[in-house]
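The complex is shown incomplete by one protein chain, all other protein chains being positioned as in the whole.
And then chain A:
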Amino acid sequence: MIYKNNITPALFDQLTEAGNIGAGNAATSLSAILGKKIEMKVPSVKMVSFDEMIDLAGGPEKEVAGIFLRIDGEIKGSMFFILSLPQAEACVRLMTDNPSFSIYTTPLSKIGFSALQEIGNILSGSYLSAFSDFTGISLFPTVPSLCIDMAGAIISQGLFEVSQAGDQAIVIDTVLSSIGKKEILSIEAQFFVLPDPDSYDRLFESLREIQ
């Protein structure tokens, strides 16, 4: 694989910084939506196998709420926003001001569905606009789609592009969490950004320019 040799640790650091700025912006948005203080861990950029990628989200069988969207524009890629079920439920409760909302009802209520989809929409928008400002690459999100199921089943859908180009993927992994005392409604959410391998050249070229 060509990109293995061309990517220097310094470029990985740049990509981490881009992820940092994107996630920072998303954390601010999440904090505004939920009315809670949100902090983020420093993102990690990794080259991972597909099994490792699914393990990052908690393992293939873990039941999660996953919001998936495609990144379009000068570079393409996939983006995931993953919440555990109790945390997805807490988010919807805070957003809709309905403390009795349950994520475990099937089918999921319309309001729950659109609240989660909207979180995905806002967070991905703020992540990508900051990412775009930093890298100078124009990109925009497609409409997000929500699925509540096994993490393996959700994430493998987003591996369609990368799996054609090799057995590994570059992933920018960020965790956002609410801070403060041991609250009942604590939030921890995970972001994954997976650039399509066809876009690696364009992405790293821009990162080299700002080095």
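The criterion applied here is as follows: a contact is a pair of C-beta atoms (placed from the backbone, for glycine too) under 8 Å apart; a residue touches a chain by one contact, two chains touch by 3 or more; residues count from 1.
As a convention for this text, contacts and distances are computed from a predicted model.
Student: Could you check which of "Probable chemoreceptor glutamine deamidase CheD", "Luciferase-like domain-containing protein", "ABC transporter ATP-binding protein" or "ATP-dependent Clp protease adapter protein ClpS" matches the UniProt name for the chain that's left out?
Tutor: Of "Probable chemoreceptor glutamine deamidase CheD", "Luciferase-like domain-containing protein", "ABC transporter ATP-binding protein" or "ATP-dependent Clp protease adapter protein ClpS", the absent chain's UniProt record names it "Probable chemoreceptor glutamine deamidase CheD".
Student: With the full complex in mind, choose from A:Thr8, A:Ser102 or A:Thr142 the residue touching the hidden chain.
Tutor: Here the residue in touch with the unshown chain is A:Thr142.
Student: Check each of A:Thr8, A:Ser102 or A:Gln164 against the chain that is not shown and name the one that touches it.
Tutor: Residue touching the chain left out of view: A:Gln164.
Student: For the chain that's not shown, point to the residue among A:Pro60, A:Pro86 or A:Gly125 touching it.
Tutor: A:Pro60
Student: Counting contacts across the full complex, list the positions on chain A that touch the omitted chain.
Tutor: Those residues of chain A that touch the unshown chain are 1, 50-51, 54, 59-61, 63, 68, 70, 106, 142-143, 145-161, 163-167, 197.
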